[in-house]
Structures are given as C-alpha cells and as structure tokens.
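Rather than the whole complex, this shows some of its chains in their spots.
In order of appearance the chains are A, B and C, and numbering begins at 1 in each one.
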Amino acid sequence: QKSGGGARQFAFVTNGVDPFWTLAEQGVKAAAAENQMDVKVLMPAGGAVEQKSMLEDLLTRGTTGIAVSPIDAANQVDLLNEVAGRSILITHDSDAPASNREVFIGVNNYDAGRMCGQLVKEALPQGGAVMIFIGRLEQDNSRLRRQGVIDELLDRSHDPSRFDPPGGEIKGERYTVLGTLTDNFDRALAKANVEDTLSRFPDVGCLIGLFAYNPPAILEALEQAGKMGKVKVAAFDEAERTLQGIRDGQVQGTVVQNPYMYGFRSVEVLKALAAGDRTVVPADKFINVPARQIRKDTVDEFWKDLNAKLGK
Amino acid sequence: MNDRAAGQSPPRLVASGICKSFPGVRALHDVHLRVHPGEVLALLGENGAGKSTLMKILAGVQKPDAGTLEADGVPIPPGSVQEALRQGIALIHQELNLATNLTVGANIFLGREPNRHGWIDEKAIAAEARRVLDLVGLDLDPSREVGDLTLGQMQLVEIAKALSVNARVLILDEPTSSLSARETERLFAVMNELRDRGVSLIYISHRLAEIHRMADRVTVLRDGVNAGELARAEISHDAMVRLMVGRDVSRVYQRTSGTPGAVVLEVNEVRTAANPGHGVSLQVRAGEIVGLAGLIGAGRTELLEALFGVNPPLSGEIRVEGRILRAQHPRDAVLGGLALVPEDRKKQGVVLAESVRRNLSLASLERDRVRGFLLNEAAESGITERMIRELRIKTPGEEQPVRFLSGGNQQKVVIGKWLAMSPRVFLLDEPTRGIDVGAKQEIYQLMEKLAASGAGILFVSSELEEILGLADRVLVMHEGKLAGDLRRDELTEERIMTLATGGQARDRSTH
Amino acid sequence: MKRIIGIAVLLLVVYLATWIMADAFSGRAVFMSGYNQENLLRRIALYGILGIGVSLVIITGGIDLSLGSVVCLVGVGVPWLAVGHGWPMPVVLLLAVVLPLAIGLGHGLLVTRLRLQPFIVTLCGLLIYRGATRGFTQDQTAGFGNGFKGLRWLANGEIPLFAGFGIPVPLLILGLVAGVVAVFLNKTIYGRYLLALGNSEEAARFSGIRTDRMVIVAYVICSFLAGLAGLLFVLDVNLAQPVDFGNFYELFAIAAAVLGGCSLRGGTGTVVGVLAGTALIQVLRNMINLVFPSYQNMEYAVIGLVILAGVVADELAKRAVARQKAAS
C-alpha cells in the first residue's frame, strides 16, 4: 500500500549509514511485507542534527509508530519524549531508558563486548598484546562494546559504567591492550591503522575489529603484510570477508548481533502497539535479541541463514 | 619624411561594414577601414570611440556582429586569432597582456612556439627571442621571468612579441602611453624601418604630435562610426581635432600663470623602498603646479606613493602646511590633506564595478558620517550632484557603473572623489594617460582651477608637451634622485631630457 | 535586487511544490502544519546565521571553510565544559564568544598581514578546530542531558502566535542578526567599505580606507556567527559529537550565499539573498523527508542539482538580458 490516504505509516530510524543497518532494513522489509505495513527506513548520514530533523519530519508526516536507535540517549530524552508524545516510540540497538519509549529491542553491547573478549582469550590462551580498531568511540554502543572487551581481558567485574579513556596502554595480568584506533568510517584509514600497528608492534598477538568493516580491513592488511595466521583476529559483526576468514581459520570468531531481528521485531512490536496490544511489552521493557559467538564450527550454518535473509 | 607611394597599391587589409555591440553599448556601427602595404595608418578617436574594439576584431580576438574582413582581396573568417596570425596580422594591445609567470622568450612565442609534434624547441625560442629583443633595443636575457621586469620593459617585450610574428600588418594600440621619450624614439625608428620594408602599420595614439609625425593617412572614428579621413597632406592638429570632437580645441595648452603662495608641501630627505639609496627633498607652494619629469622607472610613481602612504617612506619628513605627516597608510595622507590620482586608473583610481555615486563619495564617507558610523546619504547626494555638474562628468546617471565611462570621465571621477575632501595638495600621476584631446583640455583646466583655489599640485607626466605647457616649475628625476629643478622660464625640452637621462644641465647647474 | 529574483522564484516554486505534494496527496496539512513550519523556520534560522556570516567574508573576496569546525568547537565545547566539567555557564558562554572572535581575528590577520590565501588559512582552521575538539574531548559526545532548560529555550523555544503555531526563538535571533548585518552593509560607512574593497581592494585602499581592518572585521563577524550558530545547534539538538558535529556546514553555508547572489569574486551580496538561499536548501531537505523519504539517501544529489540548476539559470538569464539590451 502506498503512503497516500489514511494508511498508517511507520518508520525505522537508524543512527547512521552502515551495512549493519542494511541487514536490519531487510528484517524491516520482511516483516512489513508479512504484515502488510508501510514502514520507511531512514538512515541519517549527518549525525545527531540530521537524526533530529528526520524525526521531526516523521512526526510532521503523521507517522503512527517509530523505532529509533538513538545516537546518544542521555541527551536525546526531550526529543524522544516529543516523539513518544506524538507517536508510538520504541528503541532498538541502543536504548534510552530515561525516555518514555515503550520498549527496547536490542542487545546488551557490554555483554557482547565481553563475548568478543572471550574469543580473544580463546585465540591467545597464553595472554599477549592486543589492539582495538573501531569506527568511533562516541556512541554508547561502541563505548560499551570496547569496554566489555577490555573488562573481559582484564578479568574485571561486570560494570558497564566503567570507562577507560582511549589514550595509553591498559595492562592486565595476562593481556595488554595497546590502544584503540579510530577511523571515522574511513576504510582506507581503517586499513592504514592496522598497517601502522603492525609496524609499531610487530609482536602484537591479536587484532580486534569492533565495527563491521574493521575485521575485513584487518584481514587485508595482514594478507599484504604476509602475517595472515600469525596474528590472531577477533571480530564483530558479519561482513562477508569476516565469515570467510572464520571459515579459513584466519579469524578466531565473531560476535554477531542480530540486526535483521532488530528490524523484524521492531515492526512486529510497532504493529501490536498500534493495535493497542500491550502484551508484547515485557515487564522490564527489554526485548533481548541476544548476541551470538560464531566460530568455525557454526559459521557455515550462520552464513547460509544470513544469505537467505538477504535474499541471496 | 619622404613622399611615399602609399595608397597606390591595392589594400592589404580591408574591413567593411563592421558592427559590434556590448551589453548597453553600440561600440561599432558599419565601420570601414583599409590599410595599404608600406603605409602607417593612424586611427584616431575620443575615448570609447571604438578604436580598440575595431583593432581586436582585425586581430581575431573579438568577433564582430556583422561585417567582413579581407586580406589581399581574399575574405578571412572573423573571430579567429590563429587565422589572423596566419595572415600576418599582429596586435600590440592597449593593456599589457603578458603571462608574468613565464619567461620573456616564452611570452614572445606564446601560442606560436617552435615545436616538433608539440615538444617545445627551447633553443630556437632563445635565439629568435634575442633577435627581436635587439630590434626594440632591449638588452635582456630571454630566460628572465616577465614578472621581474619594469612596466616599460614589459611594454617593449609586447612590441618584440608582435615583431616576432614577422607581421604584414602590425597594429599598435597606444604603445607609447607607458613609454618615455627615449623608448618612443626607438619605437618610431623600428616602425619606419618596417614601413620601408612594406609592412602595413595601424597606429593609435592620443598624442596628436606623434601622429602628425608618423602617419601617412588618418582615419577617424566618432561614437563607433567613421567620421572621416585625412590624407598625408591634410593632416594637421586642427583638422584631426575637428573630425574627432566636432569642434575646435586649442593646439597647445598654455597655463595662465598665477603667483604661488606659501609652501603647502615640504618633503625632506624622503627615502622610498624602491630607491633606498638616497633621499628626495622638494617643496610645492599653494597655487603652484609642479611637474615631475623623468624616464620610465625613474621612481616618480614610487615617490608619490611613498608620500601618500601606499608604500610608506623608509625615512625622512613630510610636512603639509607645516604640520608633520606620518604617512603609514593612505588614510593618514588623506587626513593630512593629500590626494593621489594614481597611475593605474582602472585598478587604483576607481572601483570599476561600483556606481559613479559610490565612487565619488568613497573618500568622504567617513568625514560626513552621522551618529557614529551611519552613512550620510544627503551629503553623499550633494557631493555626487555637485561633482557631476562642476566637473561635467558625462554619465547617463549617478548609478551608472564607472566601468562604462570613458577614460577621461573615469579620471574626472577620481579627481571628483578627492575634491570632495578639499585637499591641500594634489599628487597626480600621469593624469592624462590614455585620455583623448578634448578630455585632456578639461583636465588641464581643472588643474589650473585647483591651483587657483590655493591647492598645491605635483604632477607626473611622461608627455613633455604637457609638462612644458602646464608646469610653473619642473622637477626632473633620474634613477630615484632629483636631478634638477627648472623654473618656467628655463624650461626647454632638451634641458629636461638631458637631466632625465643623467646628464648635467649644461649652462647652469642650479638656479 | 535583480540578482535575487531568480532565487526567490525558485524558492517559491519549491515551496509550493512541496506543499502540494505533501498536503494534497495525503489530504492533511503535513507541510503546512504549524509544527512543520516551525521546524522549517528553526532550521532556516540556524543555517541562516552561518550563511550570513560567510557571506560577509565572501563579499571581501575571501572564503571561510572553517565554519563547520567552529560550530563543532563551540557546540561540543559548551556542554563539555558546562556539564562535563561543571564550569559556571556564564564563563562558558563568555568563552564561546571570545574563542570564535579570536579565531576570526587569527584568520583575518593571516589573510591580511601575511597575505595568505583565505582558502588555505580556513582549510587549516577546518582541520585544526575539529582535531582539537576531538582531542580535548577524547571523542566523547557532550550534551546537556536534562539541564539548562532555560538556556535551551533560545534554540527550541517559541513565541506562541495562534493555535499550533509560534515563532521559533532562533528565528528572532536570526532576524536580529540579519537586521544588524543588513544595516551594516547598506547603511553604514563600513558596509560601503566592505563592498568597495571586495570589488577592488587596491582602489579602496588608495581612497584612504583601512582595508585590512575591514577584512579582519569580516572574518571576526563570520567566526562569531559560526560560534553563535554552534551554540544554538547544540542547544537545539542537545548533544554534539566531536567527529561530525557541523561537518559540511561550511559548504551548505557557502552554497546558500552563492545561491543568494554572492559572487565568490567578491563585492556583491545581500542578506535577503542569503536567507532565500538558505531557505531553499532547507525546504528541499524538508521536501525529501516529507514526500520522498525512501530517496533520502539521494538528498545530496538533489541539493547539488538544484544549486547547479539555480546558478545555470541565473547565468542564462543574465545573458538573455544582456542580449536584449544589446539588441535594443
């Protein structure tokens, strides 16, 4: 059904533009088709300012329900409450507990980070030095994810509120985090960061790529340096090259969220809420779509499933 | 000059029915022109008559709206520089047109480089460049960058460039306006030589004496149409002026001298950045018109710019009506009672894109401001109206962009801008450069009127005729130094030239 | 004024087209709702302040590429200091004024005294201020959370007018800025000087105008307004990320100024034109979001095409007029 007339419109708003969100978009589309709903997927390329104007314009359009991944929940409470006041609001991927959102659909990034840390421990059971590569450190999910990795490697207690600033080495008993390099989504820079790390720390034990494109960049650099297999890799997300790397034994494993499910579940929940059905909201207002570790033994099955979802 | 058979042989180049319009201006309408082999054709006309436009059309730089060109009886397609060059038509532009980042040699052969499949033959360029530089008497290494040359040298490079074409038709659009007497003589010698070799020359100048001397025939344009023609025998000052302006303008300007008053400008040992070696001292009295003569590059412009604070003096003292003037910026000079009519009118004198009104009021806005910094529009209107009326500035209206005025009227705008400030001393740098006879006379009268009203005037000119006619006193500069100070009754052309070229005044070294 | 007719017509067309497409198709007041018009006006206000600032520099024949990074510096710096480090707000605001002034002064001095090219100076500014902001915040997002509601009223408050519509406070600020700058340009001697030197620096200097000072003033005002806009942006959005806050805003501001009749060669420009240019870009973005949300990722392409169409049409119109004049 087209956007004309009195048809209800829904929207799924991301926090940026990324292949990760492309998967979520597939989930949205699948669910929308199944439920015969009109759901727009919007990806702001211009940060918080653009996300705000997108949400405003969605309200203008009279959108019935909106699922948002807030860029920085603590500071977007007013905006989100405005959305909640004029529409049905749920959050996905990144929560805004202080706002009037109905429910949050997503993963616990800190836990996911700790899962990635476990993969590192498996790769380097004797301990060693590791370097973290990530797009940015500003958004909540990346900060938590990185912190999870660090806390796991240092065998610290479970405390998502902890924050180690990115400058300087963090030394644990067995593992040393040499640093965190950001690339602002510049692929060429992501690769250059890895190369320069290999130059500076020839004995680095494991490279950890926390954004979807980081592990492929790591693999490219390792291949060119002729260090494939000598340096371990722990990954996040499900880029094709990453999965291939797991299959080929170049990557220890990857932690995958389930963005497809974020999209799919968001649509279902929005539909129910729009129909006045509140049974879909659990008491803690958290619908967990747990992260999973994918290792060599599970990669083929996962990949097949993924391709099916992407229609490949 | 001997009699020549010009006009007997068939014309080398013929332009007929040429029309050309610019937005809002009809520059040329149905203009005809022909030039024969071995002939110097002078093209005359007031500012804006369309001379340069016509020449650009001949050289293929501009495309006419209508009309045809023929070389040796064969039509040539208009609007193509390459085609014009193929026919041996070369144009020395009125404005300098050199790439200052390239060498002298590269400029001379720009667009016509000796090359093999696109590869430049530098050796051929160097050799050939040296030859044409010799022709114009310029002893220069062809591998020097043009940007390092003086204006006069650049003008000579332009001429050398045109000569290198081995032109059959050589067009010179006011080539002498930035040359002094010595270089002018040299140029005339080259022109005579070319004429004797059968080259056709078209010569444009506002200096009627030069035309009288050089031309075999004169063609006159007025307001973009043919206004008449004079054969060699008919060429006289009065005849030329009548065709150009449509009325009589006196032949040589003669100042009706007044008695100078107290010293208004006193300069003591001022050293300029261009000539840090020695200081210059001079005085100008109220009501006095002092001429500043010298060869190109003698440092006259530098001196005026130093006095006006454009390039602040390195040392020395300037007094205006006895008060010390510390000229660190033109603003200091303006507040101190000086006014400068600069050498480069279009770049430094007027804001071309702005209206007559805005240009006329530009210098006095600050004085007339109200409530701190608001424009005083009433005062502005007053000044604009008064100046347009008093200086008889020819403009369709106050809001006309200055760009569209003729050179003479642009110059009047520059003077009018300063008149509004009632300065005590006027510094005029080549005030009549490129200005037609009629407008020149008006500017001379204006200068006299200013002097009569008690201002002191120091004016630079490379035209000896106008210095002789106008100045109460003449200072001569040579290589940055004052070489002489001549009273009106001591003035002769030779004396000035001797001093300007570094010789001593023979009979008496001082007065 | 002639230079503005083109953009005004274009703006009107896009405005009406958006109205018709958004409202007629849906049968509801979507575009013409008070809520949407308020949003639109607020955005025009924020971006308009930037456009007016850069137009002053463009009038001098210069350019300022550092706007977006100044927006970032102030937008991130204010909450970072006030919330993150608990500095008293008056001190922080003072800094938010003084720092951009100093930046503008620096640009102006480098451009006038050292005769460096404005493109280079402000390109370095673009790199330096963003890099510095990222460095001192360690790339952390800064925001006001639930605090400073009073101050934030400056950016998201409104003066209620009638049911469902009020005048956004930033629009009043823009009105003030635009009014002051318009008077400055047209009614003061300094505005005259700025326009004159933009056309011919030499001629203005030879007329006794201290052109260097005027150029410096233009850069200072430009940076100050960028800082003001940065403050309003962060007050509006409530959070700012060092890495992308204000990214590309300089290009949108310059595009708006050029659309509005400023020539990058200097000497021309009007405040009304810049506002029209800003409005055009914002209405376009609004149109895409309201009418073609699925093509939202082509937003840049649409804006680029419209700007190009605008300047091409402007040029062709100028030529047609010239031809007519010549013919008559």
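One rule holds for everything that comes next: a contact is a pair of C-beta atoms (placed from the backbone, for glycine too) under 8 Å apart; a residue touches a chain by one contact, two chains touch by 3 or more.
Computed from a prediction, not measured in an experiment: that's the story for all the values here.
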Tally up each chain type across the whole complex and write it as a label-plus-number formula. A x1, B x1, C x2
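We adopt the following convention: only the chains that are shown with their structure count from here on.
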Centre-of-Cα separation between subunit C and subunit A, whole angstrom: 34
Subunit B and subunit C: spacing of chain centres that average the CA atoms, whole Å: 45
Quick check: what residues of subunit C touch more than one other chain, meaning two or more? none
Among all residues of subunit B, which ones touch two or more of the remaining chains? none
In the complex, subunit B touches subunit C at residues 21-24, 308, 310, 329-331, 333-335, 340, 342, 347-354, 358, 362-363, 365-366, 369, 373-375, 417
Can you check the complex and tell me which residues of subunit A touch subunit C? 3-5, 11, 17, 40, 42-43, 45-49, 52-54, 56-62, 71-72, 74-79, 136-139, 165-167, 182, 184
Considering the complex alone, what residue numbers of subunit C touch subunit B? 187-190, 192-193, 195-196, 199-200, 202-210, 267, 322-323, 325-327
